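Have a look at this one.
One protein chain omitted, others in place.
Labels A, B, C and D are assigned to the chains in the order they are written; within every chain, residues are numbered from 1.
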Amino acid sequence: MAERVGVYICHCGSNIAGTVDVEEVARWAGENIKDVVVSKDYKFMCSSLGQAMIEEDIKKEKLTRVVVGACSPHLHEKTFRTACKNAGLNPYLFDMTNLREHVSWVCNDKEAGTAKAKALIAGSAERVKYQQPLEPSYVDVHPATLVVGGGITGLQAALELADAGHPVYLVERSPSVGGHMAQFDKTFPTLDCSACILTPKMSEAGQHENITMLTYSELEEVSGSVGKFKVKIRKKARYVVEKDCTGCGICMEKCPRKIVDEDFEAGLGYRKAIYTPFPQAVPRTPVIDVENCTYFQRGKCKVCSKVCPTNAIDYEQQDEIIEIDVGNIILATGWKLFDCKKVPQYGYGRLANVYTNMEFERLCNAAGPTGGKIVMRDGKTEPKSVAIIHCVGSRDVNHNAHCSAVCCMAALKFGHLILEKTNAEVYSFYIDMRTNQKQYEEFYQRLLEEGMHFVRGKVAEVTDAARNPDEQGKLIVQCEDTLLGKQRRIPVDMVVLMGAIEPQADAKELGLKCGISCSMAGWYTERHPKLDPVATMTEGVFVAGTCQGAKDIPACVAQGAAAAARVQGMITKGKVMIEPIVASINEEACSGCRICNNLCPYNAIEFDPVKETSHVISSMCKGCGTCVAACPAGVITGAHFNNQQIFAQIDGVLWDAKPAGGNGGAAAKAAEPEPVAS
Amino acid sequence: MSSQKADKLGSEFLQEVIEGTPGGERIVHCLQCGSCGGSCPNGADMDYTPRTLFALINANKKEEVLRSNTMWCCVSCYFCTTRCPQNIPITDIMYQLKRMAIAENMASGSDAPALAKTFTGYVDKYGRAFELGLASRFYLLNKPFAMLKMGPMGIGMFSRGRMSLTPAKIKRVDQLNAIIKKAREIGRKS
Amino acid sequence: MSNENFEPKIVGFMCNWCSYRAADLAGSARIKYPPNVRIIRVMCSGRMDPAFVTKALSLGADGVMLAGCHPGECHYIDQNYKAMRRYHLLKHMLAALGVEDERVRLFWRSAAEGEQLAEAITEFVADIKKLGPLHWPDNWEESDERLEALEAIVKEHEEVMEVNS
Amino acid sequence: MSEGKAKGKLAVYWAASCGGCDISTLGIDTKILDVAEHFDIVMWPCAADGKVHDIEKMADGEIDVCLFNGGIRTSEQEYMAQLLRKKSKVLVAFGSCASEGCIPGLGNLNDKASCFKTVYHDSPSLDNPNGVEPQPVTEVPEGKLHLPVYYDTLKTLGQTVKVDYMLPGCPPESDRIWDAIVAILENKLPEPGSVIGSNTTVCDECPRKREEKKIKKFYRTWEIEVDPDRCLLEQGLLCAGIATRAGCGALCPQVNSPCIGCYGPNNGVEDHGMQLLSAVASVIDSEDPDEIDAIIKEGIPDPVGSFYRFSLAQSNLRRKNKAGV
Partner (left out) sequence: MKYAFYPGCSMEVNAAAYDVSMRAVAKVLDMELAEIDDWNCCGATEYFSQDELTACSVVARNLAIAEGESNQLVASCAACYCNLAKVDKLMSEDAEMKQKINEALSAGQLKYKGGVRVRHLLDVICSDIGEEKIKEKVVRPLTGLRIAPYYGCQAVRPISIGDCTEYPMQMDHLFEWLGAEVVDYPVKAHCCGGHMPQISEEQAFELQRRLLQSAVDYDADMILCMCPMCQLNLDAYQPRVNGMFGTNFKMPILYFTQLVGIAFGLEPKAVGFGKELVAGLPVLKKKLEAVSA
């Protein structure tokens, strides 16, 4: 192989040249590495002059390969690839050596730095000779978008896209869109009625010509890749035919079966066996809760069917699988509440008047089970004192290390509502008061004025074990008031636990379906935490709202809109580039052992049962190379990271490690015989 | 790694506490939330709550910490430890502070060090705890008047055969003492 | 074998998304660590072929460092678990071939853990220094006895042939 | 086959190997007569007379084809390898030993001293009261007697001299040998440096049904009742067929015995054992490091024997660390 390799070493001002003798490295590479025909150093290789120099050499010196030793390829790989391309050299015949982040900036000693730089350059120069020209491919972007999750984030994203004229499928697992926000009473810090600002968005989405709303439905399977995902959605049987139902509600009114509503009413209220979660639900079509329906359980009743004026009840309805094509996916799957029973010292589930934050939202909601009256479990007594405990399951390494971000403000909101609606004393037990968004600190100030009591200390326990007559019949909140440095016991009537915002239990599973990963805690991982917060490492899959991390409503809305904007960008561009770094199988030589078949998390490897061979669907391959390393027959090749290239690079970086006798690996395989026999 | 971090924090005292406590490096994670002080059954009687001690340790206030009664109030109920949101082994840190206070001769104002000394004396000698010996010797040496109040209880215990006049002794006291001697030797080295 | 002046040569295979970026971050933060590890970038720890490790050792490396995203945080969902499985089997093999346990090690470092990556490298280099050089290719060399014997055969045969002819 | 062409010269040699290759060569049966028709057999220690002197006297390149089986373990073998290389136009590393070391290559888990210790001192069937070891040179009144020098490390033929082709198998199946001979006779040999054989693996010839693979536990053959229709690897038997070149007709798997890898790696695979190891490890069904370790340690007590039974000498590392022998 007679390649003509050009090697270019960047000074990066003094960033590299300070700890690496760049002239020496360039000289050495030119004199010692086989096939290197040009080797130069330059002050700033990434400057237009530097690039021009490389382009000129490619043309003049007929270079077939280029190595640039400069900063991290994550910064300038693209720059130099473009330079190669401009000079007519396939950009994948270039390799970048990281002499700044991996050498000069981490070395103290110029001699050692220079030696390390030589080894890395040798690795690149050996590797680059085996690199192959590759061509990226382009895919058309399907204009439809899938939005998973019908909470405020998903609604916002769906509406943005629909208003811009693009079709949207909005999938929601519960019978109605609205999410947690529909359960809230007021929203901080402005105290707008949550339903008043949310329901218009819900009905707008429900009626939008560009939005196909699939409620009571779950994402079943995702295949394909950016631009052309194929999605299967399971539409669960409602037992009510949507097109026939007018939403009149007679069925719900007449249904004889009443059950505790553990979902929307957080266990404080009731619903029927045929129900919509709440009166303003969108769509208005109810669902039958099979497990509690008398007909489904005992075979008799059918009241709903009898009273329905449009014969919309269908007890025989089956789950339906809907297949759709979309170009992009936005996950806005939200959060779930921490199980407060996991902190037994606060007595939730054991002490009647200990409430969770979601229960309390319903308790003070005018549309809630008590009509907005704040009363204790007996349903009538107004509390004389209420303790609000922050950080239940948050900021606690035993449960969730993260701060749930909204509880301080929600606790202040609760305080305000209690003070407004009752004569109770309100105590807030907090570790740190976090009110760091617009108008939040002002709201805190307001509550200080309104007379809410603040005790700085994480509550140790809530108990009914009275130590003296004052405490009899009360819930005693025991804590250290850390500002006094003293232990305190404060007897109250009611306790509200600010349970943590947690990732959905099935977040990981859903992420896997879409090819994105979660943090250990279960939050979806964004492409870049600061600069690319709604994109993910998987092209065409975006995340928004609390599925990415705890946040408040304004932040959710902003992320929903941001994700929609990113998707619009994709749709407008119309095409998306696919990196050619993918695996491929030499089907001629594949024996169909099927080792690789279940190694691919993206299902990009398909087995052909007739030919008994496997092949890679390259548009679905993300280029990780796991199958390449696993193929026992060596018939899977990873473009741009094939064995030959990596072995050559190993050989190169170890140029100075081979023993004096020259008994090196690759060379020794086909050893030159030592002529002894004459 | 942990000791490197402690270096940067610059408090010698903090480092001593960390080094003497298994899992002690968690102490730097203290949020000052007070769930320890709130949980403590004797919290009301402490000069400083454990949380305050951690702040004092951070501030390198060795004398204040080691002279305080906090750790001597500790009954080893471990509520603080299991409730700590930062997994700080608080009870174990209390043990370390007790050890440091004894070593620095700052353990004043409590009978606990003397009780501990008497107790370990018996263990070293017999391999077993000796309740009567412990009670009488400890009270005679430290609280002769309190002993009078103990009378009726002692009689009750005797009459029900719940107190022995002679200590039980293990067979291989020599082996135990060799282990103890060696352990102390290793302890001094490190 | 340990030697004060011994500077081990170590090959480090790092995944594009986490550990390679952690090394970038260590650089940007100007954290100093020993220069012995020569980093080769692969897209994922799942690409790490056990043969890369033995290849490096056979070419004279004194140690091989593998690094990828933390389990559960792989950019390619769960491919680092495959790296983990191969690593365990590889270590079992290397032990049988008499390669000391410390010479090949797998680390999990996220893109945010520049400092931790630098610590890992520092620790790893120190451990290899303690072990001393590996010099694997020397393993294949035969003693001088070989050359003498070969010459003797030639001579012997020449003598016999002289007698014969 | 072309008729009436001048007869060529053929040499067959046998170094560190068991002799199975020669037997398999004779397994081509009466077709051996066809071979004799086309070639003068100048040397074949197992089947025909032929003296080293005569070879030494030949001109370089005078032998048309040399089929060389066995690895290189002694100075004599190395000398013969060099000699035959020089005198042959085409040198074929014949069989697993010459190509990749084979079972004799497992001797690379020891060094010369420990091999001698076992053979000349510790072997239970031994009667050697004076502890005599073979000496390369022994002085007798008549002069010096030479014995070949035994090496620490077994090398493959390719690691000793340049070889033109490799014919895999332990031994190569007679049919494959005949295929190779036909190729030689018809001058239809592939690119020099390549392996004469298939470019697929044993799975290609194995009739068992294969599905996606997940292994929770490895078994030895006697530990389970083998399902005769299902892939052995899927049943937890460490079958090397996935990584081993086809050519044998999947003889072992067909009788419920996992492939042990004698045909060596497929084209383009640098290290047979590592490739097999990587594949097998990839499908271990656990994400817990301790469990993975337990599955491996319990199921694969002898990793070298399991993955490198035939190819240790040809692997990247080639042998056990001498310092640790």
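Convention: a residue touches a chain if its C-beta (ideal position, glycine included) is under 8 Å from a C-beta of that chain, and two chains touch if they have at least 3 such contacts.
Just so it is clear, the model here is predicted, and its values are computed rather than measured.
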Relative to the complete complex, which of the depicted chains are touched by the chain excluded from display? A, B
The one residue from B:His29, B:Arg67 or B:Arg99 touching the chain left out of view is B:Arg99
Sole touch to the unshown chain from B:Glu16, B:Asp47, B:Glu64 or B:Asp111: residue B:Asp111
Write the list of subunit B residues that the hidden chain touches. 20-22, 41-42, 45, 72-73, 75-79, 81-82, 89, 91, 95-96, 98-99, 102, 110-113, 115-117, 119-120, 122-123, 127-131, 135, 138, 146, 149, 152-153, 156-157, 160-164, 168, 170-172, 175-176, 178-184, 186-187, 190
For subunit A, which positions touch the chain that isn't shown here? 344-345, 350, 461, 463-467
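Basically, only the chains that are shown with their structure count from here on.
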At what distance in angstrom does the C-alpha mean of subunit D lie from that of subunit B? 69
List the centre-to-centre spacing of subunit A and subunit C in whole Å, with centres computed as mean CA coordinates. 35
Using mean C-alpha positions as chain centres, tell me how far subunit C is from subunit D in Å, no decimals. 28
For subunit B, residues that touch 2 or more chains besides their own: none
Multi-chain touching residues of subunit C, meaning two or more other chains, are 49-51, 55, 58, 78, 82, 86, 140, 150, 154
If you connect every pair of chains that touch, what shape comes out? Choose line, ring, star, complete or other. other
For this entry, which pairs of chains touch? A-B, A-C, A-D, C-D
Subunit C contacts subunit A in the complex at 7, 9, 11, 17, 21, 23-24, 26-28, 30-33, 35, 38-44, 46-52, 55-56, 58-62, 70, 72-79, 82, 86, 118, 135, 137-138, 140-141, 147, 150-151, 154
Where on subunit A is subunit D touching in the complex? 588-595, 597-599, 626, 629-635, 643, 647, 665, 668-673, 675-677
List the residues on subunit D that touch subunit A in their complex, please. 79, 82-83, 85-86, 158-162, 193, 199-204, 210-214, 231, 233, 241-243, 246, 265-270, 275-276, 278-280, 282-283, 316
